[in-house]
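Shown here: the complex without one of its protein chains, the others still in place.
Read from first to last, the chains carry the letters A and B; within each, the first residue is number 1.
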Amino acid sequence: MLRYLRTRQAKLTPILLLSPALLTMLFVVALPLLFSLYTSLTPYRLTRPETIETFIGLRNYMRLFSDPDFWSAFGRTILFLAIALNVEFLLGLGIALLINRITWGQRTLRTIMMFPMMFSPILVGFQFKFIFNDNIGILNNALQSLGITDQAIPWLVDAKLAMFSILFAEIWMSTSVFAILLLAGLFAMPRDPLEAAKVDGCNSWQVFRHITLPFIMPFAFIAMTIRSLDVARAYDIVSVMTGGGPAGRTELLWTLIARTGYENTRMGQANAMAYVSTILSIAFTYFFFTKLVAARRYMGGAE
Amino acid sequence: MSRALKNRLRATALWFATFLLMIVISVPGLWVVLSGFRPNREILAKPPVWIPEKLTLNNFAKIFGFGQDQVAIPVLEYFRNSLVIATTSTLIALIIGMAGGYAFARFRFRFKNTWFLGLMLFRTVPGIALSLPVFMLWSRLGIIDTKLGLIIVYVSLNVPFTIWLIDGFFRQIPGSLSEAAQVDGCTRWQAFWRIEFPLARSGIAAAGVFAFLTSWNEFALASQLTRSTDSKTLPVGLMDFTAQFTIDWAGMSAMAFIIIVPALILTFIVQKHLIAGLTFGGVKG
């Protein structure tokens, strides 16, 4: 009997240790998500509480999928993420390689690089709204003072420029995640394979392409996973910089959700959209996490 | 071209690229901070004033409610709310995360990777998407616009990532240390507190700072779940500087300075451990 209890206890310990985490997540995330799943099947409006009891099946989703505004926001979000993540990766890689070659002040540079990561996204939004302001922004002021242009460039008013400005802010904030992790990867890189490749006759591009890059890819996947956990932080930036404007031309899924739910009080419809965005995020994270798991399997082989 | 010249050129290019990089990274932040110390008149001036004539603390006096022309923005309350909410939620998340991270690092159980991924996926729900049902539920529970309501949400926001980091740090510590301590006469609980915890301490601190900053900076959820000075946090308070068509840039910059400084100091203290934690947790499966 005693032995039986001891075995049980050994098996139960990890469950016991994990249970606070699981309970928190269930209560604060899973339960609300179930609730929002339900409300997404009703025409619920905040202004008319009784509507929560009307069950309308998948009508919200039907309406969503036939709504061109939703699809353009959806497409724009995917495009936004694709551009942002790729540029962040490439820039981050460039920065990591650059700093890796610098011999003095490396640690200071690394610390400075981390700072944008720690800025509140809402603050980043305001900061760039300030900088890109067509009238008093430092960017236009600088361009005018240098005589490059004498006009006030409407960074946040013109649709294309506004998208660019938002992407700039997002990339400014998040590139360092990639840079820092890839730099950590470069530091962890053993010297022997590099030297072996050089002796084998590889030029520096080939060494980079066939030795360095595969080695640091797991680190890139960590960065991707971390980034995909909170890509939706871009909501803060967009809502401050353009609010989805001009005329919905910078509307992302997340700002559309906020507008539908809180401004138009159509909670049911907004929840349906929120579900789509949640599934999108989960898909991104899942994709990168499995890549990470696969990559670290062969990392284990190298040790 | 001689080899020496080539090397010289390369070094110069390297230096120039680094310089440019630092400018792009630091100027936006510095410009906002600088604007916090300049009068609104100078910020809005046309043609622009590049070199400030004098720096002033008026903006800070104004938002804190000193001086004649005060702005009615309760920055002190916001600061206190932010501090209370971020600190409390961080401590709770750390305790929960330490238990969870230890379980992942030290025990073998079935579907471990699946559990881990499951926890991470909870974290991935966009704040704005989560805010809708949480808003509705919290209204019913009567904890909308309270610190408690926000603390609960932030704990759950921080737990998955805290587990990721702490798991990584515990895995760096050989399991045989705990075993040696147990042979030396410790219970598992004593072995944890006397051996494993002290060794993971800096990593746990880094995880704490990360959790703190996430709470400190969060906007999407806070903006929907708070209403009054009872619970509004600094990022939400920033919105007070915006009117329909105008923004008080000077006041906002001053407040931005207040939000940034603690974040930067904390980051600076733990940056080394943070990088280590992210990489351990990720690479060593």
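We adopt the following convention: a residue touches a chain if its C-beta (ideal position, glycine included) is under 8 Å from a C-beta of that chain, and two chains touch if they have at least 3 such contacts.
In the analysis below, contacts and distances are computed from a predicted model.
In the listed set "Molybdopterin dehydrogenase", "Putative cytochrome c4", "Sugar ABC transporter ATP-binding protein" or "Electron transfer flavoprotein subunit alpha/FixB family protein", the entry agreeing with the UniProt name of the missing subunit chain is "Sugar ABC transporter ATP-binding protein". From the options B:L9, B:L30, B:L148 or B:V183, the residue with contact to the unseen chain in the full assembly is B:V183.
The chain not shown here is touched by just one of B:I43, B:V159, B:I195 or B:L225, and that residue is B:I195. Residues of chain B in contact with the chain left out of this view: 174, 176-177, 179-187, 190, 194-195, 198-199.
Please note the rule applied: only the chains that are shown with their structure count from here on.
Each chain gets a centre from the mean of its Cα atoms; for chain A and chain B, those two points are 15 Å apart. Across the complex, chain A is touched by residues 14, 17-18, 21-22, 24-26, 28-29, 31-32, 35, 43-44, 46-48, 50, 95-97, 99-100, 102-104, 107, 109, 113, 115, 117, 119-130, 132-134, 136-137, 152-153, 155-156, 159-161, 163, 213, 216-220, 224, 234-235, 238, 247, 249, 252-253, 256, 259-260, 263-264, 266-268, 271, 274-276, 278-279, 281-285 of chain B. The residues of chain A lying in touch with chain B in their complex are 11, 13-15, 17-18, 20-22, 24-25, 27-33, 35-36, 39, 95, 98-99, 101-102, 109-123, 126-131, 135-136, 138, 141, 144-145, 172, 176, 180-181, 184-185, 188, 218-219, 221-222, 225-226, 228-233, 235-236, 254, 257-258, 261-262, 267, 270-271, 273-275, 277-278, 281-282, 284-286, 289, 292-293, 296-297, 299-300.
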